[in-house]
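Heads up, one of the protein chains got dropped from this complex, but the rest are sitting where they should.
Here is subunit A:
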Amino acid sequence: METFIQQIVNGLVMGSMYALIALGYTMVYGILSLINFAHGEVVMIGAMVTITCINLVSSIAPGLPGSLVFTAGLLMAIPITMVLGFSIERIAYRPLRKAPRLTPLITAIGVSITLQQVAMLIWGRSPRSFPAIFGEDAPHKLFNLDVSITNIQITIIVLAILLMAGLLIMVEKTKLGRAMRATSQNPEVAGLMGVNINTIISMTFVLGSALGAVAGALYAANYSRADAYIGFMIGLKAFTAAVLGGIGNLAGAVLGGIALGLIESVGAGYIGPLTNGFLGSHYQDIFAFAVLILVLVFRPSGLLGERVAERA
C-alpha cells in the first residue's frame, strides 16, 4: 500500500511536468494544426538556461536563500526561452504557413536537432548538475507513512497547478484568450474581426515556451541535473500526454499529463514483481508508449477531444 501511495506521489510530480509541457504542444496544435516537435528541445534549453542563470545569480550575490536564487534564475530563463519560442515560429514555421502540412512537421524535427546541437556547443555533452541551492532537501514523511516527498516535489505540484489554472482562466476570460480560441476555430474569420493572426500565433509560441521553461527548470531541479539530450524523451512523453488528453484541448493536456505521469509511475512500481524481476523500473517508458499506441488505436481523438476534427 505504501509503495502504491509513493508511486502516486511520484506520478503526480512527473505528471505535473508533463502537463505543463503538453500544454505547449496542444496550444500550437490547436492554432496551427502543427505538432511542434521542437518543443521538447525548448524545454531542455529552458532547463539549461535556468542552471546557468542560477549559477550566475549565486556568483553575483552569494548567500541568498535558495528559493530566492531559484526564482531569480527562473525569471531570467523564462524571457530567454520565450524569445527562443518566438524566433522558432518566426524563422522556421511562418514561411511555411501555406505549405503542405508535412513540410512544417519535417522542419520541426530539423529545428529540434539544431537546438540539441546548439545546446551541446554551449553547454557541452556531459550533464550539468543543478546547483545545490536548496541545501539538503530532506524528504518529508507523508501521513506518517513510509511515503516521502521533497520540497522541490511540492513546489513542482503547486507551481504547475497555479500556472495551469492561470492559463485556463486567461484563455476563457480574457480578450487575448478569446482571440486565441477564435483563431483556432477559424483563423480567416478571426482576422476579419480585427484579430492579428500572426500576433496570436506568436503569443501561442511565447506562452507555450514560458510554460516549457518552467517545466524544464523544475525537471532539472527534481533530478539535480540536465543535459542536451533530455528534451527528446520528455518531449515525446509530453506529446503522448497531449494526444492522450485530446490534442488541441487545453484541459485535455492537463488531464493527459497527470494521467500519463500516474500510469508510468504506478507501472514502474509494479513492473518488477509483475514480470518476476525480468523487467525493472527502468522499463517505465514502455507504459507511456503503450498508452500512445492504445489511444491511437482505440480513441484517436483522446480523452477530451472531439471525435471529428472540425475545420471550415
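Assume a residue touches a chain if its C-beta (ideal position, glycine included) is under 8 Å from a C-beta of that chain, and two chains touch if they have at least 3 such contacts; residues count from 1.
Keep in mind that, in the parts below, contacts and distances are computed from a predicted model.
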item	value
Among "Amidohydrolase", "ABC transporter ATP-binding protein", "Na+/H+ antiporter subunit G" or "phenylalanine--tRNA ligase", the UniProt name of the subunit that does not appear here	"ABC transporter ATP-binding protein"
Of A:Ile88, A:Leu115, A:Met203 or A:Ala220, the residue in touch with the unshown chain	A:Met203
Residue touching the undisplayed chain, where the options are A:Leu64, A:Ile113, A:Leu142 or A:Ala182	A:Ala182
Hidden-chain contact residue, picked from the options A:Val195, A:Ala238, A:Leu262 or A:Leu292	A:Val195
Touch residues of subunit A, complete complex, unshown partner	170, 173-179, 181-182, 185-186, 188-197, 199, 203, 206, 310, 312
